[in-house]
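Taking it in order: structure first as structure tokens, then the write-up.
Of the protein chains in this complex, all but one are displayed in their positions.
Then we have chain A:
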Amino acid sequence: MISEGSSFIKGMALGAVFCLLLAIMGSFSPIQPSSPDAEEEHHHHHVIAPSNKDMQLLSEAHMLELSQKVRVYCAIMVTPKVLVHWAAVNETWAKHCDKTAYYSSESSKALESIDLQEQDEWARIRKALMHAYENAGNLRWFFMARPTTFAIIENLKYLILDKDPSQPFYLGRSQNSGELEYVEYDSGIAFSYEALRRLMEVLKSDDLCPEQSRSLWKVSEEKQLAICLKMRRAPPSGG
């Protein structure tokens, strides 16, 4: 009994020492939490210019000129239910788009829209994007959002300044769902002309991009969009 007791005590002592050693080592480890000074300095991020080296060599004036040349077609997906937001968007940020179209589920007497006569949102998105692509004129960038989103189009233009619209860009707030990388609908989705062109090809084929999702449960529109774009290799490009 005495030997067990003393083993126990020895064990305890050794355990305590072991824990102390770990703690000391832990606090001197190279993976330090950043010092309090560095952490306080920046609780926010500044917008970082696109890393394209050529862009950075341009003067401020030239960059401004370019951002005024970049033109955006805004496709706003509305329903009569969000009439108040729809009206507010119409009075505010949508004025900064070069062309704005309101795609509605049904016609509304209060405000002008393109009536798609569709209750299903995914079907509406398909029709809206097809319409936008066909009516783009010489606009090469598209921004799709619901009226509950507030967008600063000038800042979107700044973001896409150095991007070539003949490359497939599908931009916004990227998220992962398992293996699928998609752009969130709520914060708005930006497409380059090429991305939309590829989407058009896929939309025509019912195999690759069906109107009704084949899975047993309802897949959100943003994910359906991502799946279709993936078919033509236009993954979210970050930003």
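The rule is short, and it goes like this: contacts are C-beta pairs under 8 Å (C-beta built on N, C-alpha and C of every residue); 3 or more make two chains touch, one makes a residue touch a chain; residues count from 1.
What we mean here is this: contacts and distances are computed from a predicted model.
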Which of the following names does UniProt give to the chain that is not shown: "Presenilin", "N-acetylgalactosaminide beta-1,3-galactosyltransferase", "28S ribosomal protein S24, mitochondrial" or "SUMO-activating enzyme subunit 1"? "N-acetylgalactosaminide beta-1,3-galactosyltransferase"
Going by the touch rule given at the top, which residues of chain A touch the chain that is not shown? 1, 3-5, 7-20, 23, 27, 36, 39-44, 47, 64, 67-68, 96, 152, 154-155, 157-158
